[in-house]
Structures are given as structure tokens and as C-alpha cells.
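A single protein chain has been removed from this complex, and every other one stays in its place.
Read from first to last, the chains carry the letters A and B; within each, the first residue is number 1.
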Amino acid sequence: MNKTLLGYVPTESPIYMIHPFVKLFFMLIVSLFPMFVSAPEWNILLMLILILFMWISRVDMRTLKTYVPVAISMGSIIIISYVILGGTHPEFQLIAHFLGINIYWERIRDAIVVYFRILPMIFTMVFFLSTSRERDVIVAMRTIRLPFVVTYVFAMALRSAGMVLDDFQIVRQAEQARGLDTAGKSLVYKLRKYVMYMIPLFALSLRRSEEFTNALVARGYAFTGEASKVKRADYILTHYSFKYYDAIFTAVISLTFIALLVFRYGYQYFSVDESVLLTWLRNLFF
Amino acid sequence: MSNQIASKGMPMTTKEMTAEQIWEVQPGERRSVGVIHIVITALLIGIGFVVGAFGSITFPLGFGVNFFWTGIAVQQIGSVWFGAWGVIAGTIFPFFSNAISGTPFYISAAYLPANFVQAFLPAWVFRRFKLDPRLKTRRDYAILLLAMVLSSAFGALWSPLVVLKGFGLLTTDSLPLFIWGWFGGNVVAGLVFNFILLKALSAVVIRTPAFVKRWWS
Partner (left out) sequence: MSVIIELKDYSWKYLNTQQPALDKINLQIEEGMFVGIIGPNGSGKTTLAYSMNGLIPGQYNGIKNGEVIVYGREVEQYDHGQLQKIAGMVFSDPEAQFTAMTVEDELVFGLENLGMSIPEIRERLEWVTELTGLEKMLLKPPYELSGGQKQRVALAAVLAMTPKILILDEPTTMLDPLSRRRVFDVLAKLKNEQHNTIIVIEHNLENLIPLADRMILLSNNKLILEDETQQFFQNMDLLTKEGIYSPGALRFFHKLKEAGYTSDTLPVTLPEASKQLKQLFS
């Protein structure tokens, strides 16, 4: 199994055939698709395609379960924002009046549009994080020629996040070994304890900064001076080559995006008025 | 960097140092940008990523807005101690912590100005007004609190108003909820964490080579 940013993917997964740059490009461009698509059925289709891609890539689909609460809370917020806090609009079509709140069709429609815009954007991010190893992200960044210091800081930050999580566990276990148990305690108590965790976490990271710095300097890394101007060989990129299908995927993603824009702005496709789902829903209410 | 600070009569221990002395570059003192600053930026991003994600997942309002955002401590304290490096880290890490908690890529990117101001303002007031990071006087507390409030107010206006409304994710009528949510989530968390962390760790931090007196070194 290979460890990705959001779990594990089998080593035999076809996703590893694809150059990391293509995965990053996919995430950046496909995240934009929902911004230009108002008709929810198209965004739902995009979500299904992303789920299919995750299945093909042999991602553990239980990863999606982690985001169910996020999806629910986001949906709730959108409904509250649009429907309950949507305000009074005599120009809109009133569906119901409930506990002093006017429920308008246009607000429900807009809430649905927004919700099904956000979900595929989240799915795209989840797909990227589930199928990308830390090394893949760095390779993608080096491929687009980001300065070495940027990619190195990113790599070190990921490493550091893992260490902070380990430190947090150790501090918690140490406190539990001394009889501390936050179960059943008040929120204020738990917050106080959380604050006390932060202090050793910071202190450990500070100590680590000195050790990391010494290790980097000891291996000849310099941020300033002549040593910093050395041309780096980017050895990591030798393990990854751009294949013909990577070029095809990149072209397909780009052309799909262009086609989307053409149909959206040239032919008014994907708009709210063209939506079959919204039309059907509207007919349900009226 | 073999400096002769002690031979020129500067107090040896941090206990004896005044707030002005903490921020002042002493005559003959050489300070330069080094690898340690790159490392500290990376480590702050790492801590912020974990702490920020915890807040985003535990107390979500939606779209990266949280009722109680624990990452504010790393954002603001990191920049007080480490100057521009802390500001860079404080601007960048919410991007990653939001991503993990499900905020779409471009929304997280659009929050960057808000995160920048939230990180920058406390760092600026400490240097501008020569506040003591160990929080010795009421003036230190008061100005820090003001910086926290003002920076969170900017963030609260920028993020829901410009970002979320701009992306069409909120209605005008629901904006106050998100504005207050962002503002309250940052200020309350800041009140809980910032003062304690500064008091507990500043004395140690200002003795380390990573501590930044100016903006970059």
C-alpha cells in the first residue's frame, strides 16, 4: 500500500501510472468546472464521475464517509443561509410560510445550485488528496518549476504536521498515564487542557527547528550566499516521465474546460433555466 | 556570527531585558536570514495545519468559517515571534487546513488576504509599539487585543463579504451570521490561546536564533 495524503492506495493502482503534474492539473482545472455550471444535474454527474475515478484508482471509499458530516453541515448552512435567513422578497414565488419564515422557490433553487456546486469541488479535492502521495505533490510542484525552497518548505511542513500529530498523541498519553481523563468533563475544562497541550507542542517544534536547521546546514544546504545558487539536478523527477497518455489527459481536461466555457457563455448551456432537475422540482411545488 | 554583545554590557538573561531591548538590534549585533527561518516557516505551517484543521473540523460553520478557530494562535503568535516568516506561514497554512476539512481549493485561495492581515497586524503592532512579547504590562495586553480584534474584523469582512458572497455561496441576508461567526471564532479563540502562549513561551523563544527582531531576521 502507498500512503497518500488522505489514506492508503494499493501499489497496483492505475493512478500511479499518471504523472503527478496531471493529477495536480486535474484538481486545479476540474475544481473550476462547477463555478460555471448552474444546472445541478451536471454537477451531480461530475460528482459521479469523480467517484468512479476514485473507484478505478482503488481508493478506499470509506474516505468519503469522513466527509459526510462536512457535506451535511454545509448543506444545513446553505439551507439556513438561503431559505431561513433568505429575507423577504415579494418578487419571488412563495411556496410556504412557516413559523414566520417565507419559503421562496428561488431561494430553494439557489440553495440547490450552490450546494451542488460545492460538493464536486470538495470531491475533486478529496480525489486529489486520496490519490496523491506527498512525493507526488512535490514532483508536481517541481515539474511546474516552482522554486526549490517553496517545494522544500511544503515537504517539510507535511513532515512537521505528521510529527505534531505524533507529539500530540505522546503528550496526551503522558497526561493520561498521570491520571488525566477528559471524558465527561465540561467544555471549559477540555479547552483548558487543550491550551496546555499547545504549549508543549510549540516548545517541541521550536527545539526541532534547531535540529532540522543543523541537519540541513550539515548537508550543505544554504538559503543565501553562493551555495544557494547551485543548480539542482532535481533527481526526484528522473523517476517520473511524461507519457503520451499524460499529454492526452492534459489535453482532454483543457479542451473540456474550454468546451464548458464555450457552451456556457456562447450557447447558455448549464444555466438554471436549462436545468431539467430544477424544472422538475419546480413542477413539484407548483 | 561571533558577536561581542555581552562584552558591551547588554544584560545576559532575558529576565533583565526590557521590551525595547528585545526588539532593538544592538550595535555590532549581526542578524541575517538563514536556514533556520525557512525551517521555522515550515514548522509553523505544519503546526498550523494540524491545529487549524482541528478547529475547522470540530467547530465548522461552513466554507472554512469556524465558530472557534484554534489556528488563530499559530497565525498570530507565530508572526509576533518570527516576523515575516510567521506571516508567510500564517497566510499559507489555513489553505491546507481548510483543504483537509473540505473547503474547495479556490475558496481557500481567496481567503489568503484575510489570513495575511490576521497574521500581519499583531506582528506589526509588536514591532511598531515595542510591546513586550512576554506581556509584562497592561499596554501589551491592550494593544495586542486591539490588533486581534481589528485583524479579525478585516478577515470577517473580507471572507464572507468578498469571498463567499463573490462565489455566490451566501445571500446578503445571511452575511451577518458568517461575519460574526468568523470574527467571534477568531477573537474568542485568540483570547483563549494567544495570551497564554505568549506568556508561557516568549521568554524561551526570544533567546533562540529563530527569533526575528525586525521582519526577516
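The rule is simple: contacts are C-beta pairs under 8 Å (C-beta built on N, C-alpha and C of every residue); 3 or more make two chains touch, one makes a residue touch a chain.
Note that the structure is predicted; figures quoted are calculated from it, not measured.
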Identify the residue among A:Glu106, A:Glu134 or A:Glu175 that touches the chain left out of the display. A:Glu134
Write down which of B:Ile36, B:Leu144 or B:Ala200 is the residue touching the left-out chain. B:Ile36
Among A:Ile80, A:Ala155, A:Ile253 or A:Leu277, which residue is in touch with the absent chain? A:Ala155
If you put the missing chain back, which residues of subunit A would it touch? 3, 133-135, 138, 152, 155-156, 158-159, 162, 208, 210-228, 230-236, 238
In terms of residues, what is the contact footprint of the unshown chain on subunit B? 1-7, 12-14, 34-36, 207, 209
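The criterion applied here is as follows: only the chains that are shown with their structure count from here on.
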Could you give the separation in Å between the centres of subunit A and subunit B, each centre being the mean of its C-alpha atoms? 24
State the interface residues of subunit A toward subunit B in the complex, per the touch definition above. 6, 27-28, 31-32, 35, 67, 70-71, 73-74, 77-78, 80-82, 85-87, 107, 110, 114, 117-118, 121-122, 124-126, 129, 149, 152-154, 156-165, 168, 191, 194-195, 198-199, 201-203, 205-206, 208-210, 212-213, 216-217, 221-224
State the interface residues of subunit B toward subunit A in the complex, per the touch definition above. 32-47, 49-51, 57, 60-63, 70, 73, 77, 93, 96, 99-107, 167-174, 177-178, 192-193, 196-197, 200-201, 204-205, 208-210
